[in-house]
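My structure is below; once you've seen it, I'll send some questions.
Excluded from the complex is one protein chain; the other protein chains are retained at their positions.
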Amino acid sequence: MNALPVRETFALGLGAYALGAFACLGSWRKPALARYLCCGLALAAAALEGCAAVLGLLQGTPVRWSISSGVPLFAYSFAYDALAGFFNLILAVLAAAVTIYSFGYLKEFEGKRNIGLFGFLYHILLLSLTIVFAAANAFLFLIAWEVMALTAYGLVSFYYEDPETRRAGLLYIIMSHIDSGFLFLGFLLLIQASGSVEFASFGAAAKQLSSSHQAAAFVLFFLGFSIKAGVIPFHIWLPAAHPVAPSNISALLSGIVIKTGIYGMARIFFDALGVLPAWAGMLVLILGVASAVLGVLYALMEHDLKRLLAYHSIENIGIILMGLGSALIFRVMGHPQLAAVALIAAMFHTLNHAIFKCLLFLGAGSVLHSTGTRNMEKLGGLIRPMPATAFCFLIGAVAISGLPPLNGFVSEWLTYQSLLAGFGATGGLTRILFPIAGSMLALTGALAAACFVKAFAITFLALPRGAESHHVHEAPRSMLIGMGWLTTACVFLGLGATWFLPIFDAMTEQLLGLRVGVNLITGKGLVLSAGTSHGGTVSTAVIGIGLLILMAPTALLASIGARRFGRRQGPTWDCGLPGLSSENEYTATAFSKPLRMIFSALYQPRREIQAVFDVSPYYPKEIHFESEIEPTFEKRLYAPLQDLILRLSIKLRAVQAGSIHAYLAYIFITLILLLLFGVRS
Amino acid sequence: MILLWLLIVPLAAGPLAFILRRRPAMEAVNLTAFAVVLCLAAALGVQVVQSGPVSLWDGFFYADALSALVVLLSAFIALICSIYAVGYFRQDERDGVFQADGEVIGALGAYKLRKFYSLTPVFVFAMVLVALANNLGMLWVAIEATTLTSVFLVTFYGTKTSLEAAWKYIMIGGVGLSMALFGTFLTYYSAHRIPGTETLAGLNWSVLAVNATQLDKPTMRLAFILILMGYGTKAGLAPMHTWKPDAYGEAPVPAAAIFSSALLNCALYALVRFYILANRCLGADYPGHLLLLFGMLSMGISVPFILVQRNFRRLLAYHTIDHAGIMVTALGVGGPLGALGLTLHMTFHTVAKSLLFLCAGSVYQHFKTDLFHKVKGGVIHVMPLTGTVFLMAILAIIGMPPFSLFQSEFVILRAAMAAGHYVPSVLFVVFSTGIFAGALVHVGGLILAPADAAPVVRWQPWRNLPLLILSAILVVIAFWIPPPLFRLIQGAAVIVASGPVVSAR
Amino acid sequence: MPFIHDPEFGDRMITLMAALVLVLQILAVGQRWLMGNIRIFGLQSFLLAAIAGTIAFFNHANHVYIVALLTLILKAVVLPLILARLVERVGIQKEIEPLINVPLSVLISGCLTMVGYVVAESFYHPEETSGVAALGRNTLAIAIALFLIGFFMLLNRRKALTQVLALLSMENGIFLAGISLTYGVPLVIELGIFFDVFVAVMVLAILVYRIGETFDSMDVSKLRRLRG
Partner (left out) sequence: MIVILVKSGLQLLLLLLVAPLISGIIKTLKARLQTRRGPDVLQPYRDILKLLRKGMVIPETASWIFSAAPYVVFVTAALVGLMIPMTATDAPLSLFGGVIAAVYVLALGRFFLALGGLDTGSPFGGLGSSREMTISAIAEPAMMLAIFTVALSANSTNLSEMARFAESQSWRFLAPSQMLAFAGLFIVLIAETGRIPVDNPATHLELTMIHEAMILEYSGPNLALIEWGASIKQLILMTLLVNTFFPFGLSSNWTVSGLGLGLFFYLLKLLLLACCIVLVETTNAKLRLFRVPELLAVAFILGALALISTFLF
């Protein structure tokens, strides 16, 4: 195949992003123009990047090139291989959807906010994301990584007038700087081992990396990437930052920005660090399970729609880590075949999660756009005024709960198969770890289903609870198109999973050195097999078609009676009370009450009821009910750490207490010490 | 001949400004003098890059790539700050700052201005002399001169706190410089076995550097400790840093900007001169370990103070201590890469730190306070240009990648890891993360706070021009460094790593 | 007086005078009166000039003569006069109790002398140089001790003026070290150093005067407003 113009389209895409950025900045005085420029150029750039990604994947062989940077020490070198192509494809798909969505969403900013600045930051964010995925040397990777964090900070704290947003933004940028600190040290270790800054040289030098070096590098990289991905002990910034960000930005954040952590892990663990020891894979798997279970448990207790979705990002990252962890374990236990299946499961779930999480956040955004509130206790009955948003949100909810025939089920099924294969193939402790992880995945899936029943039903079904959700209008057309584009992607990836899998072959060949695509697809391209000895087969296409075919007789059966006696509208059964209103409906807190009781050890729930009465306590005028669960990580881990640092620094302030004699004493003592001991060394 | 003119012009500008009492005249003298000095410095740089070290009066004044770089940076900052000073003091006069302490109206104001406009050129003369003096004794005399001329700049406003800051400045500076003098004497003694060192040239750095291997080892070890303590005090390394926050917090902002960038470079220049001698005489690890110790101490001590700081000018002072620590660490790491990291960092830091001080100055003058909690509305609403430039500069100074300071820190850390200093590298990253958090929380809060209805400040020509120039430079050098400047930086790095290229007379 | 030319006599005289300087320094540490301190400083400078003169006489190094003369005029006469006039202008005579009480500070000065010797031994081996060049070889230890005690006095005293005096005595210590090690640095540098010291004293005098005016007391420990 002649050289496809990967490099040119990629460079054109970057140029479009840069042009868009400065065009928006230039036109910040005229909001309408800025909005058109921002969305138009971003869409064009996303399309270009999408083509580049597709060409890159078709190309098969990685395309490498480098341009000299200002500082003659380092060149900016790019490598457009399968991994970069895949992640850039996800980015392009999401960027297109979010840009179309933003076209309608930003109309609301016109009077109040600076759209030019928003467009500038938005373009630079997408630009830096594209470079992060295509960077081929540590220097360029770190620059793009920090620019991404910086622009994401600018966008997260876009509504900076309320202190909650500012605090969340600062927490975000400080945590992301800590993780780039870890990455910096990790890269330095590798650069020292390989002598050069290029990723390719890391892989080669990984052989003679001493085991302690490799372990140190692994821990540093794992900490760095899991802070960015929001793995459990380091996740506290995610539920804080995503809800306060504008909805189209939190869609991008959850969809692709936390995936840079996953991309980093795939690139470094499989490419640059050589074969990692078994404990590394197990650590990843265990933290994956912890993130999945705790993520969904905390999500259940949220009644802020976007915080709920943020916690679900943590859960799905956990599922992805399960795939990655088992891939690492299989590789070191000498089962490249199983490792490839596990890696495909992880990468496919990354793609699926990116799409349905972005869809859900856009849905939540249009709900917020119409009603103005994120609190589910005030929403309800939105399915009548906003049928299209409700349908898209429903598809997203079914997909994220992993229910067939949509794409969430396919990747969770592949994860199950790799976990099952783990039981048979490995020995010792891991033999038990895999099935337990499998059952935890089942628990996560079921809890996710429960959580999204709550989210969808309380937000969209029954009667509107708060004043905000009464006279509500449907989201503008462009927002619906954005969501529609992602809904079709969900359905297509679900039903047509078997046609989509071959694109992972190039990636598994690059990272693990073998192609397993062929034995994953059997039965005339319809059935997905696990390609392992313990595996089963499933075909979402047949399930989908089966459901449709069976729908026909049942509809016939049910319509016999309905035609003759018709259907009547009647009030819901209200046990004889005078008319049922929205106060009697089940609320989000009530829905999650049984689970709060069952997992009370984890939540430590706290409840306060004050009855306000004037005559006697038995006839309360008002009852104030307040219940909250304990933010264990913030309270137990991060708050004491922060207090310790601040107390320490306040104590250290005494060094500069103002007395000149003390200052001179410091110098005197240092001089005497150095004179007596310094001279010897 | 350039060297002579480089010295004469600033020296002459001082008394000339003193004679011409009226403000516009003094401003004009200052501006023209520093513009001429900048051109001369640029010419010197070009000549040194093309034809190697320049010397005058048989080696008494000697300029190689390192000194040319320091002179260029000092001259550039002096010009920028003098432009800013014009606007700054006009605003001070409008605000009646000089009348504030109720003494003699008018005359005192003029006297203060005369004091500033006459002392700054002499101060710049002293700094240029530091860079050009080949004789180590002359080097000491020049640095002592910088201290003496800058004391009255610190007491400019005449408030009680500025007096206190000045006293601490001169006392700690005096102690430091006496230690440096002692070190210089010991260096001179350690060269007593080398023939022909009785004459004046005996104390010339180029002579000593060439036959440094014959220096007396134990004496050099003691001498290096004393020099490190002495010039370290001028550079503000911990534990001798205590004068810096007071002096920078109290001095008028143009002076503080020059202190924090140009004076720091001169002190480091002196340290580097002796490091080269010690490196060739004692080997790299003895001076290296000492420098790493002081570097880590300085970075460590600045973290708590930045985390709980309440005054943004003092925050910038602690930042300078941190960056002094970074540069000394780079020197301690040594080797060609470490040296390049040092010279790169010196250049980038000079631009970024002076920009920060000038922004802080504008904010200070508008809000009449330098305490974070006293500044009501967000700076970005009241002063849009200053706010954005301040935010950009603070991001640059804490090492955010698109800007150049990240590149120099990358070089330094890579050199440190290559030399096997694992603990210092880890500490380096930890401290810079701490400082990142502290600086961003405080300055971010200052700039991005929500706006109450404060009127937008109108365009201030004199003060915004330097801001624009410096921020433009800051953005440009992040992506492209002009080749002649980069060759100068590389030449300086080669000298730091391996001593003088060719032995002057 | 034939014995004048005998180097042995010269060496004895220099060591005697250096010892006297050290004793004066320890006296200054315990001294309460400001004027007393200034006079001690003047006497010390005079003795230093004498040592320099003796070394110059024996080595016939005429640039050392000039240095000795300069020290005599500048440090022994002019500086004490300026400082005395400053004390009258400000009008504060008595130094209050130093930070560390007198007996303890004298004891510390003793230890510092010991440190001086330890440091001197660590690098200065006079045996190699013999004869005339070895004149005043053990004055180096006293010079370092002078420097350290001066530093300690700076640390220990509250009065601004005494701190200036301490700084000057440190500078004397260095001057003595220079003389004993290499018979002083080249003349031009020596002149530069003198000039700097002189200007420094002028600046310090102005500052002390200003502090006297604004804080109406020279007690430096009151300067504690700048913290954190």
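In order of appearance the chains are A, B and C, and numbering begins at 1 in each one.
We adopt the following convention: contacts are C-beta pairs under 8 Å (C-beta built on N, C-alpha and C of every residue); 3 or more make two chains touch, one makes a residue touch a chain.
Just so it is clear, the model here is predicted, and its values are computed rather than measured.
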{"item": "Chains still shown that are in contact with the chain withheld from the display", "value": "A"}
{"item": "Residue of A:L429, A:A467 or A:L550 touching the missing chain in the full complex", "value": "A:L550"}
{"item": "Per the touch definition above, residue among A:V527, A:L652 or A:V679 touching the missing chain", "value": "A:V527"}
{"item": "Chain not shown: contacting residue from A:A47, A:L580 or A:A665", "value": "A:L580"}
{"item": "Of A:A449, A:I481 or A:L602, the residue in touch with the unshown chain", "value": "A:A449"}
{"item": "Options A:A136, A:M440 or A:M483, residue touching the unrepresented chain", "value": "A:M440"}
{"item": "Positions on chain A contacted by the hidden chain, ascending", "value": "381, 383-384, 390, 394, 398, 401-404, 409, 413, 416-417, 420, 423-424, 431-432, 435-436, 438-443, 445-447, 449-450, 452-454, 456-458, 460-463, 523, 526-527, 530, 533-539, 542-543, 546-547, 550-551, 554-555, 557-562, 564-574, 580, 582, 584-586, 590-595, 597-598"}
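In this text, only the chains that are shown with their structure count from here on.
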{"item": "Pair joined by the larger number of C-beta contacts - A-B, A-C", "value": "A-B"}
{"item": "Interchain centroid distance [CA atoms averaged], chain B/chain C, Å", "value": "32"}
{"item": "Separation of chain A from chain B, taking each centre as the mean of its C-alpha atoms, in whole Å", "value": "45"}
{"item": "Centroid spacing, where centroids are CA-atom means, of chain A and chain C in whole angstrom", "value": "71"}
{"item": "Contacts with two or more other chains, residues of chain A listed in rising order", "value": "653, 656, 660, 664, 671, 675, 679"}
{"item": "Where chain B touches two or more other chains, by residue", "value": "167-168, 171, 175, 218, 221-222, 245, 305, 308"}
{"item": "Complex contact set, residues of chain B against chain C", "value": "135, 137-138, 140-141, 144-145, 148, 151-152, 155, 160-161, 163-168, 170-171, 174-175, 178, 181-182, 184-186, 188-189, 192, 198-200, 202-203, 216, 218-219, 221-222, 245-246, 249-250, 305, 308-311, 314"}
{"item": "In the complex, chain C residues that touch chain B", "value": "119, 122-124, 147, 151, 154, 160, 163, 167, 170-171, 174, 177-178, 181-182, 185-186, 188-189, 192-193, 195-196, 199-200, 203-204, 207, 210-211, 214-215, 220, 223-226, 228"}
{"item": "Complex contacts: residues of chain A adjacent to chain B", "value": "69-74, 139, 142-143, 145-147, 150, 157, 160-161, 166, 170, 173-174, 177-178, 181, 184-185, 188-189, 191-192, 645-646, 648-650, 652-653, 655-656, 660, 662-664, 666-667, 670-671, 674-675, 678-679, 681"}
